[in-house]
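One protein chain is absent from this view; the other protein chains keep their places.
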Amino acid sequence: MSRTLARMAVWRVAFAVPLLFAVTAGMFALAKASPFDPIRQYLGDRAQTTSPEVTARIRENWGLDRPLIEQYLDWLGSLLRGDLGESRSLHRPVTDVIGERLGWSLLVVGGAIVVMLIVSLAVGLPAAWRRDSWLDRFITGTAYANEAAPVFWTGLIAIWIFAVQLRWLPSGGLTDAAATTVRPGDVLRHMILPVAVLAFSQSSWLLLFVRESLINTLREDFVTGARARGLRERTVLVRHALRSALLPFITLLGARIPELVTGAILVETIFSWPGVAGTSVQAALAADFPLLAALTLLATLAVVVGNLLADAAYVIADPRVRVLGVS
Amino acid sequence: MLFAEGSPAEGLRADGITVAYDRRRVLDGTSLTVRPGIVTGLAGPSGCGKSTLARVLAMLLRPAAGRLTVDGTEVRRWRHRADLRTRVALIFQQPRLAVDPRFTLLDVIVEPLLAAGRPAADAIAHGERLADEMSLTADLLTRRRHEVSDGQLQRACVARALALRPRYVICDEMTTMLDASTQAHLVARLESYRQETGAGVLAVTHDTDLLARWCEAGAVHHLPAPDGTSLVR
Amino acid sequence: MTQTFDSGTRPGGPGRSGRSGGLFRRDSAFRRAPGRRRGSPRLAVGTLIVLGLAVLVVPVVARLDQQLVDLGAASLPPRPAHPFGTDEMGRDVLLRAVYGLRVSLLVGLVAALVSVTIGTLVGLVSGALGGIADRFIMRVVDGVNSIPHLLLGIFIVAMIKPSVGAVIVSVALTHWTTTARIIRSEVLALRSRPFIDAAISGGSSRLRIVRRHFLPHLAPHVALAAVLMMPHAIWHETALSFLGLGLPPHLASLGNMINDGARSLLAGNWWASIFPGLFILLPTLAISALTQYWRDRTSPRWRSELQL
Partner (left out) sequence: MSHTFTSIRTSTSSQTVGIGSRLRVDGLSVRFQISGVAPDRATVHAVTDARFEVRQGECLALVGESGCGKSVMAHALLGLLPANAEVTGAARLETDGAEPVDLVGAPEAVLARRVRGRMIGLVPQSPAAHLTPVRTARAQLAEALRELGRPAGSDDLAALARRVGLRPADLDLYPHQLSGGMAQRVANALALAGDPWLIVADEPTTGLDRPLVQTIVSELRRLTDEGRAVLLITHDLRAAEQVADRVAVMYAGRIVSLTSAAEFFARPRHPYAAGLLDALPSRRFTPIPGHPPELTMLPAGCAFRPRCHRATAACERLPEPDEVACHHPLEHHVVR
């Protein structure tokens, strides 16, 4: 089994390298084709007043006049050395910008994953168990409605209800406006709404999947086989139906990471949470290529690692795949 | 022989056929000849490559090595490009998988005739005659796959196989899923076709009674078990 | 013999011996009705017709001046004159929401069609070629899929000036992968079916097999993919607009409206944000309900393999 895992890990890494190269090349090409002129954007309103020679000299020492390939290789070289370059909009090294914000994003996304898992299992399984009862119809209905509602809209509604009307929770930010230091209790209170909204928006899809998977498994021959052997209903459900129904659940968690990142971008924007995902919006608004490129790479890496972990967990859990390995 | 075109029927010969599925060698230098006018048998435990050999004989699977000749002409091109492919008909074990879910039974029978360019009205009339020979009643012909039993579906598949009057008919476990009465009926129909046209039939099955009753004496080939271990495993 | 019958049961299945449906009726899950047809699609169809008419008729009847600002009527709560109230610039929320919906539907439709076309072509090529080519194409698909859609969208829009075209391109370029994967697996599954071998043995040419077997089977999947892609595309267009990277601010777009409304939300006037959101929710919910109903009816109908 470990041989399969090793083979799969090597295969995934071998595949990830060309992918990251392709992503960087794509982004670089798109950036070069973009109508925004980095020099004028850097100079901001001073651009009209500076003489052409000055802009030419800036262009030169930024190396923007060199052939594209050279610029790309130069940029890639620095990238590999860990120098992500300078953020044009924040005028600080990209590594610092990401360094101070990544932690907060992981906190919200991590919290959302935990809540998402618990909610989708706790609600999806009884819905499947009592299929077509009023409970099931209510759960499925809300899940489909939530699936159709954009997360930024549900976020605003959450703010309106809990922050504006009921005043239980702060409407955004990391700490109270007045606070000078970052106290855990304060951060926790500020974290509740973002995590809840992100988890709620993601769990509806997962919940429907868990329900569907269990319903189909209950129709399988091996469940009838287990019942025919005289096992108690609970044993059949837990040790036979659930075990094989929840297997694909693991791989799909890996597949949901891109949606999770999408959700994080929107949630951090609504709740003005100082995370790295929200920063990508400012970077985009300012056409800040270095910061945006780094963030996109970071997200892609997160997804590749996520898929690797999910597939590894699947190989461990499902004996059928253990020998063949996941392609 | 009653075949209109082509060279005299000398047999469907497979020599030294080798087929491997990702490292596992399913057929290793297997040879078999389906002589015209008689019923040849092919037996062997499940997993010994019977179905693979059947698909090679029907020119649907290119072997890794070996030669296939149809009445003296060597087969060089396979599947779509094999121009002798309508001379050999293959009947599958699972009728439900061998029929497109959207086709009615009549569509199934008539499709080869239409593909050969026969005008629609003429093809349908011929198709209805073929269906009648398989005692498929008219009301069945408008039904689709999920509205008929395996037995009725396999009768349509046999009618389809005989539509272009093939010289060789390969029955790959044709009646394994069916009951004795339907089996007796299908075999009787193929026997009358063989006597009428002098076609060669290959019966692939592990049912020893059927082989003994249907095949020519002494014309039954046995393929070894896949890993050579005792059959009971 | 497996006589296959289509067997979804009527609601309340006669098999039950009349036990009332208590809150947690002690009735084993194994004895529950094996899946029931959903309600009728009338509500969903009705919603789509109403919205469709609104989008087509209203812009002709009530010309909307995009630039008009009437601070006197700023942030009025819902009232007969303004059923959805007015926003902080005094513009009628309902009228702008209809215009916004029109743009969203347009963007959604075009983006869905473009992405489904690309996806179908890639899926067909990958499925038909098979072997090494298929594995390579699928690696590319996995690659594009591993970049979060919105982030890629943001990147594309950031690099080309925000406009309707930019949004369409970004949504289309990020969503063709799901369709490609569906079409490819359908083609691969179909190719391995014995009835394709039977057609080949029966003399059918490659072209005829595609026309008689592949297209009729793939058409519903392509249509379903396109229909399912619509709400997803609307969702992304409104998200980009909400982030200020979608349609230009002055243009009435549901995303912009919700974003503008957000500022006044904290002051308690909720209508400027909440109502436009409904215009995103309703079409999406209606489309998903319709596809759910359609999938129940046309997928190989729920079949109880009665082992007779």
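Order as written gives the chain letters A, B and C; numbering starts at 1 within each chain.
We adopt the following convention: a contact is a pair of C-beta atoms (placed from the backbone, for glycine too) under 8 Å apart; a residue touches a chain by one contact, two chains touch by 3 or more.
Because the structure is predicted, anything quoted here is derived from the model rather than measured.
Trainee: Any idea which of A:55, A:175 or A:244 touches the chain not displayed?
Mentor: With A:55, A:175 or A:244 as choices, the missing chain is touched by A:244.
Trainee: Among the options A:102, A:231, A:285 or A:301, which residue touches the chain absent from this view?
Mentor: A:231
Trainee: So that we can see where the missing chain sits, which residues of chain B does it touch?
Mentor: Output for chain B: 45-46, 135, 137, 149-152, 176-185, 187-188, 206-210, 212-214, 231-233.
Trainee: In the full complex, which residues of chain A touch the absent chain?
Mentor: 221-222, 224-233, 235, 239-240, 243-244, 247, 317-320
The rule is simple: only the chains that are shown with their structure count from here on.
Trainee: Report the inter-centroid distance (CA atoms only) between chain A and chain B in whole Å.
Mentor: Between these chains, centre-to-centre, one finds 54 Å.
Trainee: With centres defined as the mean C-alpha position, give me the chain B-chain C separation in Å.
Mentor: 46
Trainee: Can you tell me which positions in chain A touch chain C when the two form their complex?
Mentor: Answer in residue numbers: 15, 19, 22-23, 27, 30-31, 33-36, 128-134, 144-145, 147-150, 152-153, 156-157, 159-160, 163-164, 171, 215, 218-219, 223, 227, 233, 237, 257-259, 261-262, 265-266, 269-270, 280-281, 283-285, 287, 292, 295-296, 299-300, 303-304, 307, 327.
Trainee: Considering the complex alone, what residue numbers of chain C touch chain B?
Mentor: Per the stated touch rule, the residues are 1-4, 6, 193-195, 197-206, 208, 212-213, 216-217, 300-301, 303.
Trainee: Sort out for me which residues of chain C touch chain A in the complex.
Mentor: 21, 24-25, 28-30, 32-36, 135, 139, 142-143, 145-152, 154-161, 231, 235, 238-239, 242-245, 258, 261-262, 265-266, 268, 270, 273-274, 277, 280-281, 284-285, 288-289, 292
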